[in-house]
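Not every chain of the complex is shown here; the ones you see sit where they belong.
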(Lines give C-alpha, C1' and ligand atoms only; values in the text may rest on other atoms or scores of the structure.)
Protein backbone atom coordinates (compact mmCIF):
# COMPACT_ATOMS: atom_id res chain seq x y z
CA UNK A 1 0.00 0.00 0.00
CA UNK A 2 1.27 3.51 -0.48
CA UNK A 3 0.88 6.76 1.36
CA UNK A 4 -2.23 7.88 -0.42
CA UNK A 5 -3.99 4.54 -0.12
CA UNK A 6 -3.28 4.43 3.57
CA UNK A 7 -4.99 7.60 4.66
CA UNK A 8 -8.62 7.35 3.64
CA UNK A 9 -9.03 10.79 5.08
CA UNK A 10 -7.19 12.92 7.54
CA UNK A 11 -9.74 12.54 10.29
CA UNK A 12 -8.52 13.43 13.74
CA UNK A 13 -8.46 10.52 16.14
CA UNK A 14 -11.48 11.14 18.39
CA UNK A 15 -10.66 11.89 22.02
CA UNK A 16 -12.57 8.78 23.05
CA UNK A 17 -10.35 6.59 20.90
CA UNK A 18 -7.18 8.22 22.21
CA UNK A 19 -8.52 7.63 25.69
CA UNK A 20 -9.23 3.96 24.88
CA UNK A 21 -5.72 3.41 23.55
CA UNK A 22 -4.19 5.15 26.57
CA UNK A 23 -6.36 3.24 29.01
CA UNK A 24 -5.31 -0.04 27.38
CA UNK A 25 -1.71 0.81 28.25
CA UNK A 26 -2.46 2.06 31.75
CA UNK A 27 -4.49 -1.07 32.64
CA UNK A 28 -1.50 -3.23 31.84
CA UNK A 29 1.28 -0.95 33.04
CA UNK A 30 -0.31 0.17 36.29
CA UNK A 31 -1.37 -3.21 37.59
CA UNK A 32 -5.10 -3.10 36.84
CA UNK A 33 -5.08 -5.87 34.26
CA UNK A 34 -8.59 -6.83 35.45
CA UNK A 35 -9.87 -3.81 33.53
CA UNK A 36 -8.29 -4.94 30.29
CA UNK A 37 -10.90 -7.42 28.92
CA UNK A 38 -13.67 -4.81 29.13
CA UNK A 39 -11.82 -2.72 26.56
CA UNK A 40 -12.65 -5.36 23.93
CA UNK A 41 -15.91 -6.36 22.30
CA UNK A 42 -17.15 -9.92 22.72
CA UNK A 43 -16.38 -11.71 20.42
CA UNK A 44 -13.13 -9.99 19.50
CA UNK A 45 -9.72 -10.76 18.13
CA UNK A 46 -6.57 -10.22 20.18
CA UNK A 47 -3.50 -11.71 18.64
CA UNK A 48 0.25 -11.49 19.21
CA UNK A 49 2.40 -12.68 16.34
CA UNK A 50 5.80 -11.97 14.86
CA UNK A 51 6.56 -9.87 11.82
CA UNK A 52 8.16 -12.86 10.13
CA UNK A 53 5.08 -15.05 10.61
CA UNK A 54 2.94 -12.13 9.42
CA UNK A 55 5.02 -11.55 6.29
CA UNK A 56 5.37 -15.22 5.43
CA UNK A 57 1.68 -15.86 6.01
CA UNK A 58 2.11 -18.34 8.86
CA UNK A 59 -1.02 -18.61 11.01
CA UNK A 60 0.71 -19.68 14.23
CA UNK A 61 0.92 -16.97 16.86
CA UNK A 62 2.14 -16.39 20.39
CA UNK A 63 -1.18 -15.45 21.93
CA UNK A 64 -4.67 -15.64 20.46
CA UNK A 65 -7.94 -14.66 22.13
CA UNK A 66 -11.20 -14.53 20.20
CA UNK A 67 -13.57 -13.93 23.09
CA UNK A 68 -13.67 -11.77 26.17
CA UNK A 69 -13.66 -15.00 28.15
CA UNK A 70 -10.27 -15.90 26.73
CA UNK A 71 -9.01 -12.45 27.65
CA UNK A 72 -10.28 -13.06 31.18
CA UNK A 73 -8.52 -16.44 31.25
CA UNK A 74 -5.29 -14.60 30.48
CA UNK A 75 -5.95 -12.32 33.43
CA UNK A 76 -6.48 -15.34 35.69
CA UNK A 77 -3.26 -16.85 34.38
CA UNK A 78 -1.38 -13.68 35.26
CA UNK A 79 -2.99 -13.27 38.64
CA UNK A 80 -3.15 -16.75 40.01
CA UNK A 81 -2.28 -19.70 37.84
CA UNK A 82 0.98 -19.30 36.02
CA UNK A 83 4.29 -18.84 37.79
CA UNK A 84 6.81 -16.23 36.66
CA UNK A 85 9.01 -13.52 38.11
CA UNK A 86 6.92 -10.41 38.77
CA UNK A 87 7.64 -7.60 36.34
CA UNK A 88 6.19 -4.39 34.94
CA UNK A 89 5.65 -3.13 31.44
CA UNK A 90 5.63 0.44 30.25
CA UNK A 91 3.94 1.13 26.93
CA UNK A 92 4.90 3.85 24.49
CA UNK A 93 2.49 4.23 21.57
CA UNK A 94 3.02 6.70 18.76
CA UNK A 95 2.68 7.34 15.04
CA UNK A 96 -1.02 6.61 15.36
CA UNK A 97 -2.46 6.75 11.86
CA UNK A 98 -6.07 6.53 10.79
CA UNK A 99 -6.36 3.90 8.07
CA UNK A 100 -10.11 3.93 7.79
CA UNK A 101 -12.53 6.26 9.48
CA UNK A 102 -16.25 5.77 9.93
CA UNK A 103 -18.52 6.98 12.69
CA UNK A 104 -18.72 3.62 14.41
CA UNK A 105 -15.83 1.59 13.02
CA UNK A 106 -12.27 2.82 12.79
CA UNK A 107 -9.11 1.15 11.56
CA UNK A 108 -5.86 2.49 12.95
CA UNK A 109 -2.24 1.48 12.83
CA UNK A 110 0.38 2.61 15.30
CA UNK A 111 3.86 1.82 16.59
CA UNK A 112 4.46 0.54 20.08
CA UNK A 113 7.46 0.02 22.32
CA UNK A 114 7.17 -1.86 25.59
CA UNK A 115 9.84 -1.93 28.27
CA UNK A 116 9.97 -4.57 30.96
CA UNK A 117 11.26 -3.84 34.45
CA UNK A 118 12.01 -6.65 36.86
CA UNK A 119 11.74 -6.20 40.62
CA UNK A 120 15.53 -6.18 40.91
CA UNK A 121 15.42 -2.90 39.00
CA UNK A 122 16.80 -4.16 35.69
CA UNK A 123 14.98 -2.64 32.77
CA UNK A 124 15.08 -3.30 29.03
CA UNK A 125 13.20 -2.77 25.80
CA UNK A 126 11.06 -5.89 25.75
CA UNK A 127 9.10 -5.56 22.54
CA UNK A 128 8.59 -3.19 19.63
CA UNK A 129 6.22 -3.47 16.72
CA UNK A 130 2.97 -2.46 15.16
CA UNK A 131 -0.62 -2.38 16.36
CA UNK A 132 -3.32 -2.95 13.79
CA UNK A 133 -6.60 -2.01 15.40
CA UNK A 134 -10.26 -2.18 14.53
CA UNK A 135 -12.18 -0.06 17.01
CA UNK A 136 -15.93 -0.01 17.06
CA UNK A 137 -18.60 2.01 18.83
CA UNK A 138 -20.85 -0.28 20.89
CA UNK A 139 -23.42 0.89 23.43
CA UNK A 140 -21.94 4.35 23.53
CA UNK A 141 -18.32 3.36 24.03
CA UNK A 142 -15.41 2.66 21.72
CA UNK A 143 -13.90 -0.80 22.15
CA UNK A 144 -11.29 -2.91 20.43
CA UNK A 145 -12.95 -5.30 18.04
CA UNK A 146 -9.50 -6.32 16.85
CA UNK A 147 -6.01 -5.62 18.08
CA UNK A 148 -3.27 -7.43 16.15
CA UNK A 149 0.15 -7.05 17.78
CA UNK A 150 2.95 -7.65 15.31
CA UNK A 151 6.33 -7.92 17.08
CA UNK A 152 9.35 -6.83 15.06
CA UNK A 153 11.31 -9.63 16.70
CA UNK A 154 10.88 -13.38 16.37
CA UNK A 155 12.75 -13.94 19.61
CA UNK A 156 11.02 -13.30 22.93
CA UNK A 157 12.97 -12.51 26.06
CA UNK A 158 11.97 -15.62 28.03
CA UNK A 159 8.21 -15.25 28.28
CA UNK A 160 5.15 -13.09 27.65
CA UNK A 161 2.68 -13.27 30.52
CA UNK A 162 1.16 -9.79 30.45
CA UNK A 163 -0.42 -8.78 27.14
CA UNK A 164 1.56 -6.44 24.90
CA UNK B 1 41.17 -26.06 27.81
CA UNK B 2 43.84 -28.04 29.62
CA UNK B 3 43.28 -31.80 29.19
CA UNK B 4 45.77 -32.65 31.91
CA UNK B 5 43.88 -31.16 34.80
CA UNK B 6 40.37 -32.37 35.52
CA UNK B 7 38.00 -29.91 33.92
CA UNK B 8 35.23 -30.95 36.28
CA UNK B 9 35.60 -33.01 39.43
CA UNK B 10 32.36 -34.95 39.46
CA UNK B 11 30.75 -35.83 42.83
CA UNK B 12 31.21 -39.48 43.77
CA UNK B 13 27.42 -39.91 43.85
CA UNK B 14 27.60 -39.99 40.05
CA UNK B 15 24.58 -39.02 37.94
CA UNK B 16 22.42 -38.29 40.99
CA UNK B 17 24.48 -35.11 41.27
CA UNK B 18 25.45 -32.34 38.87
CA UNK B 19 28.04 -29.86 40.13
CA UNK B 20 26.82 -26.27 39.83
CA UNK B 21 30.04 -25.27 38.08
CA UNK B 22 28.92 -26.99 34.86
CA UNK B 23 26.22 -24.36 34.47
CA UNK B 24 28.49 -21.32 34.38
CA UNK B 25 32.17 -22.16 33.92
CA UNK B 26 33.44 -20.74 30.60
CA UNK B 27 36.09 -23.46 30.29
CA UNK B 28 33.42 -26.14 30.65
CA UNK B 29 31.39 -24.38 27.98
CA UNK B 30 34.34 -24.33 25.57
CA UNK B 31 34.88 -28.03 26.15
CA UNK B 32 31.19 -28.75 25.52
CA UNK B 33 31.36 -27.00 22.16
CA UNK B 34 34.25 -29.27 21.15
CA UNK B 35 33.46 -32.57 22.83
CA UNK B 36 29.67 -32.53 22.50
CA UNK B 37 28.56 -30.25 19.69
CA UNK B 38 31.53 -30.89 17.41
CA UNK B 39 31.76 -34.40 18.85
CA UNK B 40 30.05 -37.75 18.29
CA UNK B 41 26.42 -36.62 18.25
CA UNK B 42 23.72 -36.07 15.65
CA UNK B 43 22.24 -32.56 15.78
CA UNK B 44 18.81 -31.57 14.51
CA UNK B 45 19.09 -29.24 11.50
CA UNK B 46 15.50 -28.72 10.41
CA UNK B 47 12.79 -30.28 8.27
CA UNK B 48 12.90 -31.38 4.66
CA UNK B 49 9.67 -29.48 4.00
CA UNK B 50 11.44 -26.25 4.96
CA UNK B 51 13.73 -26.54 1.94
CA UNK B 52 11.72 -28.21 -0.86
CA UNK B 53 13.35 -26.59 -3.92
CA UNK B 54 16.93 -26.55 -5.15
CA UNK B 55 18.76 -23.73 -3.40
CA UNK B 56 16.26 -23.40 -0.58
CA UNK B 57 18.15 -23.00 2.66
CA UNK B 58 17.71 -22.41 6.35
CA UNK B 59 20.35 -21.45 8.87
CA UNK B 60 21.04 -23.40 12.06
CA UNK B 61 23.69 -23.43 14.73
CA UNK B 62 25.40 -26.59 15.93
CA UNK B 63 26.72 -25.40 19.26
CA UNK B 64 28.70 -22.34 18.25
CA UNK B 65 29.19 -23.42 14.63
CA UNK B 66 26.97 -21.57 12.13
CA UNK B 67 25.52 -23.95 9.55
CA UNK B 68 23.67 -23.60 6.24
CA UNK B 69 21.18 -26.39 5.57
CA UNK B 70 20.19 -26.45 1.91
CA UNK B 71 18.66 -28.44 -0.90
CA UNK B 72 21.51 -29.09 -3.31
CA UNK B 73 21.49 -29.57 -7.06
CA UNK B 74 21.05 -33.31 -6.84
CA UNK B 75 17.90 -32.80 -4.80
CA UNK B 76 19.74 -33.98 -1.73
CA UNK B 77 20.55 -31.99 1.38
CA UNK B 78 23.87 -30.30 2.11
CA UNK B 79 24.89 -28.91 5.47
CA UNK B 80 27.79 -26.48 5.13
CA UNK B 81 29.58 -24.41 7.73
CA UNK B 82 28.47 -20.81 7.16
CA UNK B 83 32.00 -19.44 6.95
CA UNK B 84 33.84 -18.36 3.82
CA UNK B 85 36.98 -20.37 3.11
CA UNK B 86 38.84 -17.19 2.22
CA UNK B 87 38.76 -15.01 5.29
CA UNK B 88 35.87 -16.32 7.34
CA UNK B 89 32.94 -14.10 6.41
CA UNK B 90 29.45 -15.37 7.18
CA UNK B 91 28.12 -16.34 3.76
CA UNK B 92 24.38 -16.22 4.31
CA UNK B 93 22.69 -14.10 6.97
CA UNK B 94 18.97 -14.44 6.39
CA UNK B 95 17.37 -17.24 8.43
CA UNK B 96 15.59 -18.69 5.38
CA UNK B 97 15.96 -18.14 1.66
CA UNK B 98 16.98 -19.51 -1.69
CA UNK B 99 20.44 -19.31 -3.21
CA UNK B 100 21.46 -20.76 -6.55
CA UNK B 101 25.09 -20.51 -5.42
CA UNK B 102 26.91 -19.15 -2.41
CA UNK B 103 28.75 -15.93 -3.09
CA UNK B 104 30.65 -14.27 -0.28
CA UNK B 105 29.97 -10.54 -0.12
CA UNK B 106 33.53 -9.62 0.84
CA UNK B 107 35.55 -10.70 -2.21
CA UNK B 108 32.88 -12.69 -4.01
CA UNK B 109 34.50 -16.07 -3.80
CA UNK B 110 31.84 -18.34 -5.27
CA UNK B 111 30.85 -21.74 -3.88
CA UNK B 112 28.33 -24.16 -5.32
CA UNK B 113 25.57 -25.83 -3.33
CA UNK B 114 27.92 -28.65 -2.36
CA UNK B 115 30.37 -26.14 -0.87
CA UNK B 116 32.96 -26.50 -3.64
CA UNK B 117 34.88 -23.35 -4.55
CA UNK B 118 33.95 -22.45 -8.11
CA UNK B 119 35.59 -19.11 -8.77
CA UNK B 120 37.83 -16.43 -7.26
CA UNK B 121 37.60 -12.91 -8.70
CA UNK B 122 40.87 -11.72 -10.28
CA UNK B 123 42.41 -15.13 -9.69
CA UNK B 124 44.28 -14.53 -12.91
CA UNK B 125 44.99 -10.94 -11.90
CA UNK B 126 44.54 -8.01 -14.25
CA UNK B 127 46.55 -7.86 -17.43
CA UNK B 128 48.52 -10.75 -16.02
CA UNK B 129 49.45 -8.85 -12.86
CA UNK B 130 48.44 -10.09 -9.42
CA UNK B 131 46.02 -12.91 -8.93
CA UNK B 132 46.41 -16.22 -7.13
CA UNK B 133 49.66 -18.21 -7.17
CA UNK B 134 49.80 -21.19 -9.55
CA UNK B 135 49.95 -23.51 -6.56
CA UNK B 136 46.53 -22.35 -5.34
CA UNK B 137 44.03 -25.21 -5.84
CA UNK B 138 40.33 -24.37 -5.60
CA UNK B 139 39.74 -27.96 -4.54
CA UNK B 140 41.59 -27.29 -1.28
CA UNK B 141 39.36 -24.36 -0.35
CA UNK B 142 35.80 -25.60 -0.24
CA UNK B 143 33.47 -25.03 2.69
CA UNK B 144 33.50 -27.35 5.69
CA UNK B 145 30.71 -29.90 5.41
CA UNK B 146 28.57 -31.81 7.87
CA UNK B 147 27.43 -35.38 7.37
CA UNK B 148 23.65 -35.37 6.89
CA UNK B 149 20.97 -38.03 7.39
CA UNK B 150 17.21 -37.73 7.59
CA UNK B 151 14.45 -39.66 9.31
CA UNK B 152 10.75 -39.12 8.58
CA UNK B 153 11.53 -35.71 7.11
CA UNK B 154 13.65 -34.55 10.06
CA UNK B 155 17.18 -33.55 9.07
CA UNK B 156 20.14 -34.33 11.33
CA UNK B 157 23.79 -33.52 10.81
CA UNK B 158 27.12 -34.12 12.50
CA UNK B 159 30.62 -32.65 12.44
CA UNK B 160 31.99 -35.98 13.63
CA UNK B 161 33.54 -38.58 11.34
CA UNK B 162 33.14 -41.31 13.93
CA UNK B 163 29.56 -41.23 15.09
CA UNK B 164 27.50 -44.23 13.91
CA UNK B 165 24.63 -43.86 11.41
CA UNK B 166 21.67 -41.74 12.59
CA UNK B 167 19.25 -44.62 13.16
CA UNK B 168 21.80 -46.51 15.25
CA UNK B 169 22.46 -43.33 17.25
CA UNK B 170 18.74 -42.89 17.88
CA UNK B 171 17.94 -46.51 18.54
CA UNK B 172 14.66 -48.38 17.92
CA UNK B 173 12.69 -46.47 20.57
CA UNK B 174 13.32 -43.03 19.02
CA UNK B 175 12.95 -44.40 15.50
CA UNK B 176 9.58 -45.75 16.58
CA UNK B 177 8.64 -42.38 18.08
CA UNK B 178 9.32 -40.60 14.79
CA UNK B 179 7.45 -43.24 12.78
CA UNK B 180 4.48 -42.73 15.07
CA UNK B 181 4.64 -38.95 15.23
CA UNK B 182 6.13 -37.89 11.90
CA UNK B 183 4.74 -40.62 9.70
CA UNK B 184 2.69 -38.20 7.64
CA UNK B 185 3.77 -35.04 5.85
CA UNK B 186 3.96 -31.98 8.08
CA UNK B 187 3.08 -28.39 7.27
CA UNK B 188 4.92 -25.52 8.98
CA UNK B 189 2.45 -23.25 10.78
CA UNK B 190 5.02 -20.78 12.06
CA UNK B 191 8.07 -20.00 14.16
CA UNK B 192 9.17 -18.19 17.27
CA UNK B 193 11.98 -18.49 19.75
CA UNK B 194 12.76 -17.69 23.36
CA UNK B 195 15.91 -16.16 24.75
CA UNK B 196 16.77 -17.91 27.99
CA UNK B 197 19.19 -16.33 30.45
CA UNK B 198 20.38 -19.72 31.56
CA UNK B 199 22.84 -22.42 30.63
CA UNK B 200 21.59 -24.66 27.81
CA UNK B 201 21.61 -27.76 30.01
CA UNK B 202 19.04 -26.31 32.39
CA UNK B 203 16.41 -26.34 29.65
CA UNK B 204 17.48 -29.79 28.49
CA UNK B 205 17.11 -31.12 32.04
CA UNK B 206 13.66 -29.56 32.16
CA UNK B 207 12.64 -31.36 28.96
CA UNK B 208 13.90 -34.67 30.38
CA UNK B 209 12.05 -34.21 33.65
CA UNK B 210 8.36 -35.23 33.78
CA UNK B 211 8.62 -34.93 37.57
CA UNK B 212 8.27 -31.16 37.30
CA UNK B 213 5.56 -31.15 34.68
CA UNK B 214 2.54 -31.61 36.86
CA UNK B 215 3.84 -29.49 39.68
CA UNK B 216 5.41 -26.43 38.09
CA UNK B 217 2.68 -26.12 35.48
CA UNK B 218 -0.21 -25.59 37.88
CA UNK B 219 -2.49 -24.55 35.04
CA UNK B 220 -2.36 -27.99 33.48
CA UNK B 221 -2.70 -29.75 36.79
CA UNK B 222 -5.70 -27.75 37.92
CA UNK B 223 -7.44 -28.62 34.67
CA UNK B 224 -6.32 -32.24 34.99
CA UNK B 225 -4.59 -31.96 31.62
CA UNK B 226 -1.45 -33.70 32.78
CA UNK B 227 -1.05 -35.47 36.07
CA UNK B 228 1.26 -38.25 37.12
CA UNK B 229 -1.83 -40.27 38.04
CA UNK B 230 -2.66 -40.69 34.36
CA UNK B 231 -1.47 -43.71 32.45
CA UNK B 232 1.96 -42.85 31.13
CA UNK B 233 5.64 -43.75 31.10
CA UNK B 234 9.20 -42.73 30.44
CA UNK B 235 11.14 -44.69 27.81
CA UNK B 236 14.89 -44.41 27.35
CA UNK B 237 15.94 -47.23 25.06
CA UNK B 238 16.80 -50.87 25.58
CA UNK B 239 18.34 -51.67 28.95
CA UNK B 240 22.07 -52.14 28.63
CA UNK B 241 22.24 -50.45 25.23
CA UNK B 242 25.33 -48.28 25.18
CA UNK B 243 23.19 -45.20 24.58
CA UNK B 244 20.59 -46.14 27.16
CA UNK B 245 19.17 -42.98 28.69
CA UNK B 246 20.60 -40.55 26.11
CA UNK B 247 17.21 -39.91 24.52
CA UNK B 248 13.97 -39.93 26.45
CA UNK B 249 10.29 -40.27 25.66
CA UNK B 250 7.67 -39.22 28.16
CA UNK B 251 4.01 -39.82 27.30
CA UNK B 252 0.66 -39.80 29.04
CA UNK B 253 -3.03 -40.25 28.34
CA UNK B 254 -5.29 -37.56 29.72
CA UNK B 255 -8.41 -39.77 29.60
CA UNK B 256 -6.95 -42.21 32.09
CA UNK B 257 -6.52 -40.06 35.18
CA UNK B 258 -7.06 -42.36 38.15
CA UNK B 259 -8.11 -39.46 40.32
CA UNK B 260 -6.03 -37.23 42.38
CA UNK B 261 -5.61 -38.46 45.92
CA UNK B 262 -1.94 -37.51 45.63
CA UNK B 263 -2.88 -34.14 44.21
CA UNK B 264 -5.36 -33.61 46.97
CA UNK B 265 -2.71 -33.98 49.64
CA UNK B 266 -1.79 -30.64 51.02
CA UNK B 267 1.84 -30.83 50.17
CA UNK B 268 2.31 -28.88 47.03
CA UNK B 269 1.28 -25.67 45.46
CA UNK B 270 -0.64 -26.88 42.46
CA UNK B 271 -2.51 -29.24 44.75
CA UNK B 272 -3.37 -26.70 47.34
CA UNK B 273 -3.13 -23.13 46.22
CA UNK B 274 -6.58 -21.64 46.04
CA UNK B 275 -6.84 -19.96 42.68
CA UNK B 276 -9.44 -17.39 43.43
CA UNK B 277 -11.64 -17.19 40.36
CA UNK B 278 -9.91 -20.13 38.68
CA UNK B 279 -11.74 -22.16 36.10
CA UNK B 280 -11.76 -21.35 32.41
CA UNK B 281 -14.14 -18.71 31.09
CA UNK B 282 -13.70 -20.09 27.59
CA UNK B 283 -12.88 -23.78 27.26
CA UNK B 284 -12.39 -23.74 23.49
CA UNK B 285 -8.63 -23.56 24.14
CA UNK B 286 -8.60 -27.14 25.44
CA UNK B 287 -10.93 -28.70 22.87
CA UNK B 288 -8.92 -31.45 21.25
CA UNK B 289 -9.10 -34.64 19.19
CA UNK B 290 -7.21 -37.91 19.40
CA UNK B 291 -4.25 -36.89 17.24
CA UNK B 292 -2.72 -40.29 16.56
CA UNK B 293 -5.56 -42.64 17.45
CA UNK B 294 -3.63 -43.99 20.42
CA UNK B 295 -5.20 -41.82 23.10
CA UNK B 296 -1.87 -40.23 23.94
CA UNK B 297 -2.35 -36.54 24.78
CA UNK B 298 1.19 -35.64 25.80
CA UNK B 299 4.19 -37.03 23.96
CA UNK B 300 7.64 -35.52 24.51
CA UNK B 301 10.58 -37.15 22.71
CA UNK B 302 14.04 -35.75 23.32
CA UNK B 303 17.19 -36.51 21.34
CA UNK B 304 20.51 -35.84 23.03
CA UNK B 305 21.77 -33.22 23.41
CA UNK B 306 19.23 -30.52 22.58
CA UNK B 307 16.29 -31.63 20.47
CA UNK B 308 12.65 -32.08 21.45
CA UNK B 309 9.69 -33.26 19.42
CA UNK B 310 6.44 -32.49 21.17
CA UNK B 311 2.80 -33.41 20.91
CA UNK B 312 0.72 -31.66 23.56
CA UNK B 313 -2.92 -32.26 22.74
CA UNK B 314 -2.97 -31.24 19.08
CA UNK B 315 -0.01 -28.89 19.23
CA UNK B 316 2.91 -30.37 17.32
CA UNK B 317 6.31 -28.73 17.40
CA UNK B 318 10.02 -29.25 17.22
CA UNK B 319 12.22 -27.43 19.72
CA UNK B 320 15.96 -27.05 19.49
CA UNK B 321 18.00 -25.37 22.18
CA UNK B 322 20.99 -23.40 20.90
CA UNK B 323 23.64 -22.65 23.52
CA UNK B 324 24.89 -19.07 23.52
CA UNK B 325 27.73 -18.76 25.96
CA UNK B 326 27.83 -20.28 29.45
CA UNK B 327 24.81 -18.40 30.75
CA UNK B 328 22.49 -17.96 27.81
CA UNK B 329 20.64 -20.00 25.22
CA UNK B 330 17.93 -19.73 22.58
CA UNK B 331 15.00 -22.09 22.33
CA UNK B 332 13.77 -22.25 18.73
CA UNK B 333 10.23 -23.51 18.12
CA UNK B 334 8.83 -24.74 14.82
CA UNK B 335 5.05 -25.06 15.02
CA UNK B 336 3.63 -27.85 12.90
CA UNK B 337 0.43 -29.30 11.54
CA UNK B 338 -0.14 -31.95 8.94
CA UNK B 339 -0.19 -31.13 5.24
CA UNK B 340 -3.65 -32.62 4.92
CA UNK B 341 -5.21 -30.82 7.89
CA UNK B 342 -8.55 -29.26 7.14
CA UNK B 343 -9.27 -25.66 8.13
CA UNK B 344 -10.96 -26.71 11.32
CA UNK B 345 -7.94 -28.70 12.42
CA UNK B 346 -5.54 -25.87 11.58
CA UNK B 347 -7.72 -23.41 13.51
CA UNK B 348 -7.75 -25.82 16.45
CA UNK B 349 -3.98 -26.14 16.45
CA UNK B 350 -3.59 -22.37 16.32
CA UNK B 351 -5.94 -21.85 19.23
CA UNK B 352 -4.35 -24.64 21.26
CA UNK B 353 -1.14 -22.72 20.54
CA UNK B 354 -2.08 -20.74 23.64
CA UNK B 355 -0.85 -23.75 25.61
CA UNK B 356 2.74 -23.66 24.31
CA UNK B 357 5.58 -21.29 23.54
CA UNK B 358 6.59 -18.13 25.37
CA UNK B 359 2.97 -17.46 26.42
CA UNK B 360 1.94 -21.07 26.80
CA UNK B 361 -0.36 -21.77 29.71
CA UNK B 362 1.52 -25.02 30.27
CA UNK B 363 5.01 -24.11 29.05
CA UNK B 364 5.42 -20.53 30.18
CA UNK B 365 7.34 -21.64 33.27
CA UNK B 366 9.89 -23.87 31.53
CA UNK B 367 12.15 -21.08 30.37
CA UNK B 368 11.65 -19.00 33.48
CA UNK B 369 12.65 -21.74 35.91
CA UNK B 370 16.03 -22.07 34.23
CA UNK B 371 16.89 -18.47 35.02
CA UNK B 372 15.73 -19.02 38.60
CA UNK B 373 18.22 -21.87 38.86
CA UNK B 374 20.97 -19.89 37.13
CA UNK B 375 20.54 -17.15 39.70
CA UNK B 376 20.35 -19.62 42.58
CA UNK B 377 23.80 -20.92 41.68
CA UNK B 378 25.41 -17.70 42.88
CA UNK B 379 27.92 -18.40 45.62
CA UNK B 380 27.45 -22.15 45.27
CA UNK B 381 30.10 -23.23 42.76
CA UNK B 382 31.23 -25.95 45.16
CA UNK B 383 27.73 -27.41 45.52
CA UNK B 384 25.62 -29.76 43.38
CA UNK B 385 22.07 -30.70 42.46
CA UNK B 386 20.35 -33.79 43.93
CA UNK B 387 18.51 -36.12 41.54
CA UNK B 388 17.29 -39.19 43.40
CA UNK B 389 13.59 -39.30 42.56
CA UNK B 390 12.89 -42.79 41.20
CA UNK B 391 16.19 -44.13 42.46
CA UNK B 392 19.78 -43.55 41.49
CA UNK B 393 20.01 -45.45 38.20
CA UNK B 394 18.88 -44.67 34.68
CA UNK B 395 16.48 -47.57 34.71
CA UNK B 396 12.92 -46.56 33.97
CA UNK B 397 10.00 -47.58 36.14
CA UNK B 398 7.22 -49.15 34.11
CA UNK B 399 4.23 -46.88 33.80
CA UNK B 400 5.56 -44.30 36.22
CA UNK B 401 6.81 -40.81 35.61
CA UNK B 402 7.51 -40.01 39.26
CA UNK B 403 11.21 -40.29 38.47
CA UNK B 404 14.24 -38.23 37.51
CA UNK B 405 15.70 -41.12 35.53
CA UNK B 406 15.44 -38.99 32.41
CA UNK B 407 17.65 -36.31 33.90
CA UNK B 408 20.08 -38.94 35.10
CA UNK B 409 20.08 -40.29 31.54
CA UNK B 410 20.98 -36.85 30.23
CA UNK B 411 23.96 -36.66 32.57
CA UNK B 412 25.01 -40.18 31.67
CA UNK B 413 25.35 -39.10 28.04
CA UNK B 414 27.03 -35.84 29.05
CA UNK B 415 29.70 -37.53 31.14
CA UNK B 416 30.41 -40.09 28.43
CA UNK B 417 31.09 -37.42 25.80
CA UNK B 418 32.85 -34.97 28.09
CA UNK B 419 35.02 -37.64 29.63
CA UNK B 420 34.29 -36.40 33.15
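Labels A and B are assigned to the chains in the order they are written; within every chain, residues are numbered from 1.
Everything below uses one rule, namely that contacts are C-beta pairs under 8 Å (C-beta built on N, C-alpha and C of every residue); 3 or more make two chains touch, one makes a residue touch a chain.
From a predicted model like this one, the values you see are computed outputs, not experimental measurements.
Participant: Please state how many copies of each chain type the whole complex in this structure file contains, using the displayed labels.
Facilitator: A x3, B x3
As a convention for this text, only the chains that are shown with their structure count from here on.
Participant: Quick check on the complex: what are the chain A residues that touch chain B?
Facilitator: Residues in contact with chain B: 48-50, 52-53, 58-70, 72-73, 76-77, 79-85, 154-161.
Participant: In the complex, go through chain B and note every residue touching chain A.
Facilitator: Within the complex, chain B contacts chain A at residues 95, 188-197, 216, 218-219, 222, 273, 275-278, 280-282, 284-285, 330, 335, 346, 349-351, 353-354, 357-359, 361, 364-365, 367-368, 371-372.
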